[in-house]
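The next block holds one structure in the form of structure tokens; read it before the comments.
The complex is shown incomplete by one protein chain, all other protein chains being positioned as in the whole.
We just call them A and B in the order they show up, numbering each chain from 1.
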Amino acid sequence: MKKRITWDFLMARYPAFFPLILLVLSIAVNLFLQPNMFVRETLNSNMRVFLPLIILAVGQAIVLLGGGIDISVGGVVSIINTILATRVGLDGSSEKMWQFVLISLVAGALAGAINGFFIAYLRLQPIITTYATSFLYAGLALFILPNPGGGIPADIANLYRTSTPLGLPLAFYVIVILLLIWMYVSSTRYGKYLFAVGGKADAAYETAVPVTRVQFSIYVISGFMAALAGIAITMLSGSGNAEIGSSMTLNSITAVVIGGNAFSGGIGGVTGPVMGAVTLSLIQNIISFGHINTWWETLVKATIIVVALAAPGVINLIRRRRV
Amino acid sequence: MAKSLSARNIVKRYGGVVALSDGNLDVSTGEVVALIGANGSGKSTMSKVINGVVVLDGGQLLLDDKPAYFSSPQAAKNMGIATVFQELSLIPQMTVAENIWLTREPMTAFGTVNRILIKDKTEQLLSLFRGTYKTDLRPDDPVASLPPDEKQLIEILKAISFDPWMIILDEATASLDSRQVQRLFELIGAWKEADKAIVFISHRMEEIFSIADKYSVLRNGKTVGAGDMKDIDDKELVKLMIEKESVFSFSRADSKNGKKEKPVCLEVKDLRTDSLHGVSFSVHEGELVGIGGLRGQGQRDLLLSLFGDVPYSGTVNLFGNEIRLRHPREAMKLGMALVPGDRAREGLLYIRSILENLQLPSWAQYGFPLRIGKAKRDAEQAGASLNLKMAGLQEPVSSLSGGNAQKVVLGKWLMRKPKLLLLDDPTKGVDVGTKAEFYALLTQLCSEGKTILFYSSTDEELVGLCDRVLVVHDGLIRTELSGASLTKENLIGASLGVSNEGVR
Partner (left out) sequence: MKRFKISPPVAALFLAVVLFLLSGFLPNSYGSNVKVALSQATNIIRLAVFLGVIAAGQTLVIISGFEGIDLSAGSIVTLTAILTYVMVKGEDNVVLPALLVSLVVGAIIGMLNGIGVTFLKISPFVMTLGMSGVVTGAIIIINHGNVSGKVAPIMTRLIARPISQSIPIPGAIVIWLIFGVLMWLLLERTTFGKNLFAIGVNRVTAKLSGVNVTGMNLATYSLAGLLAGFGGFLVVGNTGVVLIQLGQPFLFPSIAAVAVGGTLLSGGKGSYWGSMAGAIVLTLITSLLTTMQMPDSVRRMVLGGTLLILISIYGRQQALRQ
């Protein structure tokens, strides 16, 4: 009797396959609409805009792998942005900036730890818990900076905008480093724990995997990555706005779903979601270039997101009908 | 590494249900102890207490006569105790190698998992069962793609991979074929020589007598007997397992007369599902037909597909009309009823009231707005006729004991006066007194003209109650036993199937 080589088997082994196709497609369309896409200036400009979402998607990907979800990431991004914009300010010094970058990373991890505490130790549902903290964090951001303003020193923002070591955008290096880190982590014991807890938590528990600690850790990682994304977006925009993160949450989830990670956990990786984040950003680019009526833009973008979220379900439905 | 483990007077409760009230066990290295008991006797709970998965509420565990406390599965593992579970503890999306070595992966100097070493060590383990695999089993295969028996073998390999001094096999042979069981027994023999201790939990007499040195019997949460296997025979063991000599002391009398002249109620031709490979049989009105065989051979699928919950191919005729049910609702309308195999997960709404559980399929007949008063009266009547012991209809069904909860599951269907009853192991986890009530009830229903098709994992039930028994093995009906041929020995023989060529 042959083992069943099914779609599930393929998707489990090579989860980044589908998002790769999507990525190539969106690059093609984008190239068509914007022929100078790969010119250094344009590439750099695009990549640095995409970077915050890419970083966020990496964090969200890990949470989803571990069987959870983090709705509060947008709120953390906003908090970091408002902290940097107010504490460092347009006339802040470089040292202060880096000081607060460090503080931000700690703050992000702390925000994640709060989520992790409620979810892993008090055993609350991830969705509703992170929904509650998303409100808490968004409110905090608004409290820190009630009106858009403040900013970061111009020369640091410029650093982010114009850095092209060896001719490649700074963002590129960040992505590569993140992927390398993931390659390492996924081959450690912790990486296996991640897949185990996300795949079937009770089986993992019976196998003496430290499930609670793993579940706690994924939220700390997510909070940390959200802080990193917040730093990136602050460097991009150069100013503060408490609502800056609010749309990023849904985008990060969509990017991870496009990227092939299963919503229930245990399947996928980080490469796929990175591709998914780029794809989603390219699609939004395409819409902006496509000269659609401004009024229609929001609707079109939102519909794309729903379609992207629905796609795995539709594919599954078609497969099941055929069987 | 220790030399002996003792469990003394173990108590364990799940909510309001007492799973163990006085569990005892003594195991030492170099021997195989069989832990025996009927369904619901507390066998599984005992093993879960020993390996730290659940907390004990009372009693003591002793390692080498010194008190021991297992705070988690990790703690038990550190003490060198490995368990092979009934419900697999494998992660479906991960590979065979990853599953076996989870938490104990061989590492490289960089802190990553040593892929080559893992592959080698896995191949080594896989070779222990070489020749008994049905597929080409490799370390890189995702567990989800394996058939159930190979999953069970991986589970066993996982347990021995860290060289424990004590191995608990909890119904580990349930999904294995005879060749694999044979090889497993050879391995157990080797383990004994290597001075390991083995606890063998099973309900199969033949296996127990073939492999065990000592026995310990659980009944309704209490240990009622222990000793050497050579001092006891199977009849006495069975006697220890059940309270009375035979629960089937009521006579089936002439209930069989005239059965075959009654019209055919259910006719099944070439029924196929994922686990059934072409089943055909027919049942006459008023018959009490049993389905036998070891668990997991397709019996559950059979009942579920007849009830409309599982898609199938083939023909099913009900009272002469062909039917193709797509949903249990349609089955209900035709007068069918199903009591599912897992009461808590499939038969009851655990946190809702007894009233709501009893009336779940039947609210539509109470109009709009629902005539709750009448619903209560009908429910009370149903409860009374089943001798249901409850504090009140408004109480949550979780407050009932196993036997009474099962009465609710049965009651919700009997209230609708069904013509054909499908029962999946209805007396599982039910105390003996209630079992007797059920047997009387089922026989009574048949004499009233209702038809019953029921699966039981307890051989005595099938022998004592049924007119006929269809024994299912590997997705096919191997034998039909009735009348004089319906004996326990024949049942067991047929359950194990004929020779196994490893071809489906």
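Assume contacts are C-beta pairs under 8 Å (C-beta built on N, C-alpha and C of every residue); 3 or more make two chains touch, one makes a residue touch a chain.
Quick caveat: nothing in here was measured; it's all calculated off a predicted structure.
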item: Given B:4, B:72, B:178 or B:315, the one touching the chain that is not displayed; value: B:72
item: Contacting the left-out chain in the complete assembly, out of A:17, A:38, A:98 or A:135; value: A:135
item: Touch residues of chain B, complete complex, unshown partner; value: 14, 53-55, 72, 307, 309, 327-329, 332, 338, 340, 345-352, 356, 359-361, 363-364, 366, 368-370, 372, 412
item: On chain A, residues whose C-beta touches the chain left out of the figure; value: 69, 71, 118, 122-125, 127-129, 131-143, 146, 201-202, 205, 211-212, 242, 250, 253-254, 257, 263, 295-303, 305-306, 309-310, 313-314, 316-317
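Rule of thumb we're sticking to: only the chains that are shown with their structure count from here on.
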item: CA centroid of chain A to CA centroid of chain B, Å; value: 45
item: Residues of chain A defined as touching chain B within the complex; value: 1-6, 8-9, 12-13, 184, 187-189, 191-193, 195-196, 199-200, 202-210, 266-267
item: Residue ranges of chain B in contact with chain A within the complex; value: 53, 72-74, 77, 85, 88-94, 98, 102-103, 105, 107, 110-113, 115, 134-136, 141-142, 144-147, 158, 503-504
